[in-house]
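Encoded as structure tokens, here's the structure I'll be asking about.
The complex appears here without one of its protein chains, the remainder shown in place.
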Amino acid sequence: MSEENTIKDGADLSRREFLGTVTAGVAAAGVAAACVPFVSSMNPSSDVLAKATTEIDLSVIAPGEEKTFPWQGKPVFVVHRTPEEIAAMAASKGGKDPEPDAKRVQKPEWLVVIGICTHLGCVPNKTESGWLCPCHGSVYDNSGRIISGPAPRNLDLPPYHFVAENKILIGKA
Amino acid sequence: MSNNKLFGLIFCLMFSARSAQADEAQLKRGAHVAVEVCNTCHSLKYLKYSDFLKLGFSKAEVDAMRGTKGMADPLISQMAPADELAMFSTVPPDLSLMAKARDGGANYIYAMITGFYTDAKGQTANHVFPGIKMPDVFMIAQADAAGRQGIEQKARDVSAFLEWASDPQAEERKTLGRYVIGYFVFLTVLLYFLKKKIWKRLD
Partner (left out) sequence: MNKIIAWVDQRFPLTFFIKHELTDYPTPRNLSYWWGFGFLAGFVLVIQIVTGIFLAMHYKPDSNLAFDSVQHIMREVNYGWLIRYLHSTGASAFFAVIYTHMARTLYYGSYRRPRELLWWTGQGLLLLMMATAFMGYLLPWGQMSYWGATVITNLFKATPVYGDQIVTWLRGGFAVDDPTLTRFFSLHYLFPFLIFAAVAIHLVALHTVRSSNPSGINLADKDNIPFHPYFTIKDLFGLGIFMIVYLLIVFFKPDLFIDAANNIPANPMQTPADIVPEWYFLPFYAILRSVPDLAGGVVAMAISVLIFAAMPYLDRSRVTGGARYRPIYRAMFYIFVIDIFVLGYVGAHPPSLQIRTIGEVSTTIYFLTFLLLPFVSRWEEKFVLARGLPPAVEAMARKEIAEAEGNV
């Protein structure tokens, strides 16, 4: 009699444990899924994502001029380079972070770089031959390459592409 | 309430297909009416032109609708508020939430648009909103039978569109709801059997 009970209890026990484990598993999956909307809500909302790209009209920049545009809250330097400047940059390899000028532009007369010093994040000022960062003295050439000073890398390149002869869309390659 | 009735109620709430959900074609027609007629005087400022892409319009179609405005720009009224105040002695209300701001929602809007008539004095009045300052933009008060049918269709379309505009995520919400509640029904059934099993120990 007691043996029967034990066997039945044993079967019940493992069935109960199985049910308990399955229920706990289903509940845990639910808790994990419930976290998704909350974590997702902290990601950029659709209006912020819409600002992920900025269209820029290049015709407002005369040859030899540079203009700064905001993109995703950061400054972007757009330089309309003269043929002399292009030649000078093509001839040089840069400084401590060597990179051919041709790789940094899509059309040689248009240089598009993110205007944030790769040292500690200040915005460099335009000079004749490139940029000078006021914070710690990093010097960049007219290709945005680091020439001297503490910055480790050339000025970063944003993804962009030409949507028309004189228009670029920054934010998408 | 018996278990069967309870499941039936839950099922009905979750799967009632004709819950004022309009098809894509109607919403697109309604969008055109809203942009071409209503937007002249009313803003729909919580809608952006890019939202029309969600209705199935192509980028080219949206570009045609927005003219010189940007994709991310809100739909503000084409008339300036000051001019509207002068012309109508009131600024026409924003329509983004109108389907929620009135009891009866889309049905109210439909009734109001089609509710214009010419009264005994020859003035235009409205059955649903006496003293309304909005003109009879579709001229339904003077329409003949055939004309009236066309206007009623436009009114249906734009009411459906405004209902969408007040709650663009309605479909997404209901779809997700079916999965979430389905999950909880499943989990609660498991919990029920687990509870019964655990409490059997007491006997």
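Here the chain labels run A and B in written order, and each chain numbers its own residues starting at 1.
Rule of thumb we're sticking to: a residue touches a chain if its C-beta (ideal position, glycine included) is under 8 Å from a C-beta of that chain, and two chains touch if they have at least 3 such contacts.
All of these numbers come straight from a predicted model, not from anything done at the bench.
Peer 1: Per the definition of touch given earlier, which of B:37, B:111, B:137 or B:194 contacts the omitted chain?
Peer 2: Going through B:37, B:111, B:137 or B:194 one by one, B:194 is the residue touching the chain not shown.
Peer 1: Can you work out which residue in B:25, B:64, B:139 or B:181 touches the chain that's missing from view?
Peer 2: Looking across B:25, B:64, B:139 or B:181, the contact with the absent chain belongs to B:181.
Peer 1: Among A:21, A:46 or A:68, which one is in touch with the chain left out?
Peer 2: A:46
Peer 1: Name, in rising order, the residues on subunit B that touch the hidden chain in the full complex.
Peer 2: The list for subunit B reads 10, 13-14, 46, 93, 96-97, 100-103, 166, 168-169, 173-174, 176-178, 180-181, 184-185, 187-188, 191-192, 194-195, 198-199, 202.
Peer 1: Even though one chain is hidden, which residues of subunit A still touch it in the full complex?
Peer 2: Contacting residues on subunit A, toward the hidden partner: 27, 36-38, 40-43, 45-47.
The definition used in the following text is that only the chains that are shown with their structure count from here on.
Peer 1: I'd like to verify one number: the distance from the centre of subunit A to the centre of subunit B, where each centre is the average of its C-alpha atoms, in whole angstrom.
Peer 2: 38
Peer 1: Flag every residue of subunit B that touches subunit A in the complex, lowest number first.
Peer 2: Interface residues on subunit B, with respect to subunit A: 48, 50, 71-72, 183-184, 186-187, 190-191, 193-194, 197-198.
Peer 1: So in the complex, which bits of subunit A are touching subunit B?
Peer 2: Its residues touching subunit B are 12, 15-16, 19-20, 22-23, 26-27, 30, 33, 47, 50-51.
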